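To start, the structure under review is shown below, and the notes come after it.
Every protein chain but one is kept in place in this view of the complex.
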Amino acid sequence: MQAEYHSTDITVRGYHLDVYQHVNNARYLEFLEEARWAYFGDSIHSDYFAKNKLAFIVVNININYRYPATLGHILEVRTSLKDIGKKSVTVLQEIYLKNSDTLVVSADVVFALLDQKVGRAVAISDELLEVLNLERTT
Amino acid sequence: MQAEYHSTDITVRGYHLDVYQHVNNARYLEFLEEARWAYFGDSIHSDYFAKNKLAFIVVNININYRYPATLGHILEVRTSLKDIGKKSVTVLQEIYLKNSDTLVVSADVVFALLDQKVGRAVAISDELLEVLNLERTT
Amino acid sequence: MQAEYHSTDITVRGYHLDVYQHVNNARYLEFLEEARWAYFGDSIHSDYFAKNKLAFIVVNININYRYPATLGHILEVRTSLKDIGKKSVTVLQEIYLKNSDTLVVSADVVFALLDQKVGRAVAISDELLEVLNLERTT
Partner (left out) sequence: MQAEYHSTDITVRGYHLDVYQHVNNARYLEFLEEARWAYFGDSIHSDYFAKNKLAFIVVNININYRYPATLGHILEVRTSLKDIGKKSVTVLQEIYLKNSDTLVVSADVVFALLDQKVGRAVAISDELLEVLNLERTT
C-alpha cells in the first residue's frame, strides 16, 4: 500500500546547478522548503500560532543525495507526515525524477514546537493537532 | 587621481557557479550586498533609523557583466559613494579580479529613504547625513 | 494595444525574504531567470548553439524595485522581447502582483551573442534569428 503524499513539481534550471553541473546540495533544501510551504498551505498561517506565540522550527534534517539531477529534469517532491511525537514532528520528503522511480533525494525533516513566550521547545498539545487537523502517531 | 573605495574580497566557490560554469548573475547581487553590509558597517544599525522609522531601500540596480569569473577566482568588490541627492543615494560598486585591472562587474545601486510612518520615500535631511557622517554631493 | 508577453507565476515563500521581510533584491534576479528559462523553452537547447559554439550571455541588467513583495504574494513575471539589434537582444521583464496592476519590479535584460570559438561577442545573424523564430526590430 502506497502512503498518501503531497506533490510539488520543480523544473531544474541553469541557476540551480553548481560547478559539478548538478543541482547543488544546498539548493535541494530550498526545493524541500518550497514543497513544505505548499504542503502546509494555509494551516501554517493559522491565527492559533500567532495568538499563542508558537512556531514550528526545523531542528534536524537528514538528507540522502541519491541521484544527480541536472538541467531540464522535472522533479517531483513528495511530502508526507512520518511521525508526530510528544515534542517533535517528522516530515518525510522524497524527490523523484518525474514519472519515474528514480529517487534523487530523500530526507527526514524534524520540527520542534517553539514557545516564544518562554523561548524553548514545548510539548505538542492535542489542541494544536486539532487546529492542524492532524492525528498523533506515537 | 583614484577615488577612495571600501574593499571586500570574495573567493569564487563551486556553489557560486551555474550551468555556464561562471558566477551566476543573481549571485553577483549577493556579492554586492555582502560588500555594502561591510561598507556601511555599524552606521546602518544606528538608533537614528529605528527611532525615526526610516530605512534606506534599493530602488534601482544597473549592473554590467564584463568578465565571467569562475572557480577559484579571488574577487575584490570596491564600494564607494557616487552621489547623494535630495531623494536618493547612489553607490558605485565594481568587482575586479584581485590584483589585476580586469573589471568583472560594475553596478550603480540607488537607494531611496523610506519613511515607514507614512509609507513613502522622503527627502534625505542634513541631520541624517550628519548621523551617517556623509556630505551631500548635489 | 497591449504587447504579447510570456507569463510565469511564482509564490513568495519564507526563504525568499530577507531581514527587511521583503523579497531580497538578488532573489528577484532568480525569479527573472526562472521566467526566461520558461520563456526561451526548448529553443535555447537548439543544436544550432552547440554546433556553432554560440551562447547568449547577459551583459546588462537594469532593474527597478517598485513595490516590496512579501510572504504569500503570488507574482506574475511577464517576459517579452523588447529589441533585437545587430549585436544585442533586450528582454523586458515585469513582475506584477498577480491579478492586479501593482508593478513590483521592472527590468531590461540585455544579451550579447558570444562566439566561443573566438571568445568575443559577434553579430546576431539572420540565420540565428530564423533558428529562434525571431524578427529583427532595428
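Should a chain be cited, it is by its letter among A, B and C, assigned in written order, with residues numbered from 1 in that chain.
Convention: a residue touches a chain if its C-beta (ideal position, glycine included) is under 8 Å from a C-beta of that chain, and two chains touch if they have at least 3 such contacts.
Bear in mind the structure is a predicted one, so any value in this text is a computation, not a measurement.
Asker: Go through subunit A and note every residue touching the omitted chain.
Answerer: 20, 24-27, 29-30, 33, 55, 57-66, 68
Asker: If you put the missing chain back, which residues of subunit C would it touch?
Answerer: Subunit C touches the chain not shown through residues 14-21, 24, 26, 71.
Asker: Which residues does subunit B use to touch the chain missing from this display?
Answerer: 11, 13-15, 30, 33-34, 37-38, 45, 72
FYI, only the chains that are shown with their structure count from here on.
Asker: How would you label the subunit B and subunit C contact, same or different, if same means the shared numbers make up over half of all numbers there?
Answerer: same
Asker: Averaged over CA atoms, how far is the centre of subunit A from the centre of subunit B? Could you give it in whole Å?
Answerer: Inter-chain centre distance comes to 35 Å.
Asker: Roughly how far is subunit A from subunit C, centre to centre by C-alpha average, rounded to an integer in Å?
Answerer: The computed centroid separation for subunit A versus subunit C comes out at 30 Å.
Asker: What whole-number Å value describes the gap between the mean CA coordinates of subunit B and subunit C?
Answerer: 23
Asker: Could you list which residues of subunit C touch at least two other chains?
Answerer: 30, 33 - these are the residues of subunit C that touch more than one other chain.
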